[in-house]
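Okay, structure first, notes after.
Excluded from the complex is one protein chain; the other protein chains are retained at their positions.
We call the chains A and B, going by the order they appear; numbering starts again at 1 in every chain.
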Amino acid sequence: MELFAQDLVNGILAGGIFAVVALGFSLVWGIMNIINLAHGAYIMMGAYTSYVLFSTWHLDPFLSLPLAFGLLYFFGYGVQRFVINYVVRAPLLTPFLLTFGLSLLIVNVALFIFHGDTKGITTQYSGSNISIGTVTIAWTKLWTLVVALIITTGMQAFLTASRTGRAIRAMALDIDAAQLAGVRVSHLYAVVYGLGAGLAGAAGVLISLSYSLQPSMGDPFVITAFVCCVLGGLGTVQGALVGGLLYGVLEAFGSQYVGTGLQDAVALVVLLLVLIIRPRGILGKATA
Amino acid sequence: MGCIRVGGFPALAIAGALALTTAVPAPASAANGTIVFGAALAATGSTAREGELTKEGYDFWKDYVNSHGGIKVADKIYNVDIKYYDDESNPQTAARLIEKLVSEDHVSFILGPYGSANSATAAAVVERLKVPMVEGNGAAASIFSQGYKYTFAVLAPGFKYLQGILEMARTLKPVPKTVAIATANDTFSVEVGQGAADYANAHGMTVVYQNKYPAATTDVSAVVSAIKALHPDMILNGGHLDEALLLQRTFKEQSVNAKIFGYSVGPDTPDFRKTLGKDANWVFGGTQWSPTAKYRGAPGFIGDSNVYAAAFNKQYGHLPEYHNAESTAACLAFMYAIERAGSLDPQKVRDALQHLDVVTFYGILKFDSRGLNVYKPMAVNQIQNGELMTVWPLGVQNAKPAYPTPPWNAR
Partner (left out) sequence: MGGLSGNATALRVTVAILILLAFVPLLHSGYDENLGRSVLMFATLSFGWNILGGYTGYVSFGNVVFFGIGTYTSAALWQHWHQQSIPLAIGCAVVVAVAFAIVLGIPILRLRGHYFAIATLGIALATEEIVANIDWLGAGSGQAVRPLEAFSSYYFAMWAVCAASMLVTYLITRSKLGYAFVAIRENEEAAAVLGVDATRYKVIAWAISAAMAAAAGAVFAGANGFIDPPTAFATDDNVFPIVMALLGGVGTVAGPLIGALILTAINETLWSHFPQIHTLFFGAVIVLVVLFLPRGLLWLMNTRGGWRGVVAAFGAYRL
């Protein structure tokens, strides 16, 4: 029983990061119908930003998070505006391969600059934890979850309350109508992609607190993002949050009770079942 | 989770960044020629760093030999050169490049690539082409269960990696009785774990947990929480640097305590200590070799292990890691074999390798019928106050093991 509670808590804590990872991916996919395979590369960029700031100026990762977000936002904006916008209406394969090529580029630049050896961030407070009953919770992970929730709430507020956010949602519903209504679509597309990249960067910072850094570190998280989006539903903040938390918990229980050797396979099988039975996920809207 | 590997496409290799064809100036006595060794090593890709360390090990030997009288073959003196190609950390590329080295560059002696998968594919190639290969970086026994006759590994096989720790544990008081073993699910690591489990079972210890996690996983919480619930005396890991870091951190986060924490890979690496800081203290590691291990050197090469370490440090600006040492040892095996064979014929050198038996700065170099150096013991080192000390076996230790490991909240 003590194992069950600990696994549940571990799952939720991991799920917080997954939610942020999934959020950026979900926005880009849901609003622009682009599967951004470079998402992992942006996560890695965020993580390395945090690492560089930490090792050079001892800036705590939680503080460098807004910086990483901003940096990746501008980078993503540029990539969308000047590269991806040219193939947005192409059939599925084209943006897929394009973002894959971008990912290769970015990861290799990172490999060139930082080399392949593993790096890590160990702060003063890393490893410290609190115990509630039989469950032990690391402070770092708890704060990560809190920050993740703040980010998702913030995104939600932006999308519902701000003018840009509303324009984005209008554009997602009907791009031509939005254009007729005066929405600057190519700018907004870049904004959305920039947000996606920025969120990936933020996720990267959170990840850098608990995991090791390597140029290829972001790639597994693309799959994670896929699964969370499918589980929770595309294009909405709530979907990403639900998908992320659910996936975290599934992985935690799957690895404990099915076998640690199969923990990824469990998640993928769940993905397949969801795709077959209810492709839109838990909170997704049925497509027309 | 699936990792998009950054390995490159198999490609035509021309001496790019790595081809070295300039020889070190000849020693006083005129040489009768140059023996060229071939090596497909990672200069790019995921194992580029280890490939670089391997190359340093090979080059150190080459430079030393060339400036100290070369190799004597019968009554002739030869210099040494090594031709490198970048295998991009990709096993298929390694295989292709070894074909090139043998068939186009007419190399008769191959120095092994880095990594078990690359070594496995390379072993198949050299077997077919009938040239001997000595390697110091692919420790999986599956390579050696095929009846191959042309591949020799100087390093202790995978199953021995953690046995040294258990051997040492039996001499400590109070004797730890229960052990948990977690390994990554790949060739090398699984063997490491199984070797530890077999040893434990054969010597009165109980294996309370033995499990595999996906290689390159980013999440070990299930493993850690399961181990925590069992309260083992010893926790052992067979895996790679990333997981060693992740596990050690997660153990601290979850307040998992044990009398011994042992890793097959990790403590040896400066990155481990650098990243974890004081959280790395008390950790034991199985090691092929470390600069502080006191091995006697064989005649004809630099001397004891500390002399090697100092000279290496002087040339490369850092103390040698085990990758460097095992690579140099691979070259040494060839050197002694060629001298004893008195010939450059691949078959004769192969036979000489099979019968080699020499103690070097790296430990004993001797191969069983499969080509494995089962005679080489693993040493154990431990991180004490940020320093790496060799603590086992008694003959090579330079510090006593610090035992038992205090709980996290008491450090």
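We adopt the following convention: a contact is a pair of C-beta atoms (placed from the backbone, for glycine too) under 8 Å apart; a residue touches a chain by one contact, two chains touch by 3 or more.
Predicted, not measured: the structure shown is a model, and the values here were computed from it.
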Chains in view that touch the one left out, judged over the entire complex: A, B
Identified contact with the non-displayed chain, of B:N32, B:S67 or B:S103: B:S103
Option touching the unshown chain, where B:N185, B:S221, B:Q248 or B:T405 are the choices: B:N185
Among B:A95, B:V223 or B:V349, residue touching the chain not depicted: B:A95
Contact residue for the chain not shown (choose from A:A5, A:A170 or A:L275): A:L275
In subunit A, positions touching the absent partner: 29, 33, 35, 83, 85-90, 92-94, 96-98, 100-106, 108-109, 112, 185-186, 189, 223, 226-227, 230, 259, 261-262, 264-265, 268-269, 271-272, 275-276, 279
Where the missing chain touches subunit B, by residue: 1-14, 16-18, 43-45, 86, 88, 90-92, 95-97, 99-100, 102-104, 117, 120-121, 123-125, 128-129, 140, 142-143, 145-146, 184-187, 189-191, 212, 214-215
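We take it that only the chains that are shown with their structure count from here on.
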Touching residues on subunit B, where the partner in the complex is subunit A: 1-6, 44-49, 185, 211-214, 216-219, 221-223, 225-226, 228-229, 241-242, 245-246, 249, 252-255, 271, 275-277, 279, 408
Complex interface listing, subunit A residues touching subunit B: 2-3, 6-7, 10, 14, 40, 103-104, 107-108, 111, 115-122, 126-127, 129, 131, 136, 138, 140-141, 210-212, 214-217, 219-224, 251-252, 255-256, 259-261, 263-264
